[in-house]
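The block underneath contains the structure these notes are about, expressed in structure tokens.
A single protein chain has been omitted from the complex, and every remaining protein chain is retained in its original position.
Entry: chain A
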Amino acid sequence: MVAIQLFNEIGSIFRNTPTFALVLETLLVITVIWLLLHRRGGGRRRRLTKEEEDQIIADFEPEPLVGDTDPDHPLLRTRIVQSKVGKQIRVDGHDCLNLGSHNYLGFLEDQEILDEACKSLRKYGVGSCGPRGFYGTMDVHLDLEDRIAKFMGLEEAIVYSYGFSTVASAIPAYAKRGDIIFVDEAVNFAIQKGLDASRSTIAFFKHNDVEDLERLLIEMEKRDQKNPKKALKTRRFLVAEGIYMNTGEICPLPELVALRQKYKLRLFLDESISFGTLGQGGHGVTEHFNVDRDEIDLISAGMEGSMATIGGFCVGSHFIAEHQRLSGLGYIFSASLPPMLTQAAISALDRFEREPKIFEQLQSKAKTLHQKFSQFSKLTLRGNELSPVKHLYLAQAAENFDKELKLLTELADKCIARGVAVVQAAYLQNRERQPVRPSIRIAVNRLLEDADIATAFEVIESVSNAVL
């Protein structure tokens, strides 16, 4: 019955439609069909015959796999470290005072940590021979995760086997295509790679410029009002570093948190430098500003700085951190951190908790060095006074970055020859989001004496006067 009614209905539609409309619609249908078939069959071009294909293949001249490398490329020449890294270091045959290794708390010289790590080696062997999922989880890994979570007063921590991969895996575990990430333009390279991997829309704001960030956020809000449906699905993230590797500045955390609340962003902090250096108890930039750690959605940090081992971790609420155990690529698909290095991190945390005064010592050294190093006649210092990482730039800019790098390299070489190990910061200028101004990156060590800082100042001052 229904079918007959429907048939009659269709019949009446045809009868009532003017002929020209019918013709027009038929043409339309034919066009659509033609377009569909054309796309499928012909592809972008007509099909080639076998001979034509062979000809194209014979003519195909690929570029060489890699271009030639300039034998004088600055990155080809590396300095050889010939001793254990500590306050003192032997570089290229010169015994030096070390202002280049990121061993802020001096734990690399700590025999106790080393012995505990070696004990661990004797229990577990060297490698873990598997990813975390497949028998690569050892009790030390779980122990370390517990300890970090407790130390930070958060619910859950997750340990990665490489500092670089920590933040680079954490960001794309949450941010996906279609999301938007607000990022400080001075973020380190690992974060930049994490952003690339997420395929989200990236909005860079000026370094530590909260007003610029707010301007971008207001723009976003306007866009959202135009398209509220899309806005409901767009996750928004804010990514910053505690202390910036590339500038030595501390992020304005309270302002970032306020904006996070106002615009409903999720805040990810990379504390690779600030963890174990800032705050009274070494808890990082949150403690420094006295910000509640629940305000931060995820804190990630490398363990290759103050903890003086290898690897990294992310810490946050259970809801957030747990997700990486199934989605953090560098966590799932990589062999777990060698147990002895995990043990070294646990031992470092022991020291953090047992001797919280080390952080104050480091901060006071950083301050002393900051005051002293602000007085160079031909170099300018950048970085927060409390930061253990500082940058020295040429006071008088040279014509281009290559030239500046050359001068700084010469300066570093001569300083090393005179017993002060400083190095120019290494960047892949062609791969960075934007070229980074060459500098000498100074890393402060807790064990430096005031006299050491004075010596270093004199050497660098006299070398810079000679070179520049």
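The criterion applied here is as follows: a contact is a pair of C-beta atoms (placed from the backbone, for glycine too) under 8 Å apart; a residue touches a chain by one contact, two chains touch by 3 or more; residues count from 1.
Operating definition for what follows: contacts and distances are computed from a predicted model.
Entry comment: the absent subunit's protein name, as recorded by UniProt, is "serine C-palmitoyltransferase", drawn from "RNA polymerase II transcription factor B subunit 2", "Mini-chromosome maintenance complex-binding protein", "serine C-palmitoyltransferase" or "Phosphatidylinositol N-acetylglucosaminyltransferase subunit A".
Touch with the chain omitted from the figure is made, among A:G11, A:G125, A:G153 or A:P254, by A:G125. Among the residues A:R147, A:H323 or A:K390, only A:H323 touches the chain that is left out of the figure. From the set A:I4, A:A21 or A:V66, the residue in touch with the chain omitted from the display is A:V66, counting the whole complex. Residue A:T137 is the one among A:T137, A:T380 or A:T455 that touches the chain not shown.
Seen from chain A, the chain kept out of the figure touches residues 43-45, 48, 52-53, 56-57, 60-69, 71, 73, 75-76, 78-86, 89, 91, 98, 100-103, 108-109, 113-114, 117-118, 121-130, 132-139, 141-142, 155, 161-165, 168, 174, 176, 188-190, 193, 196-197, 199, 232-236, 264, 266, 294-295, 297, 302, 304-305, 308-310, 317-320, 322-323, 325-327, 329-330, 332-335, 337-338, 340-341, 344, 421, 423, 425-428, 430-431, 441, 443.
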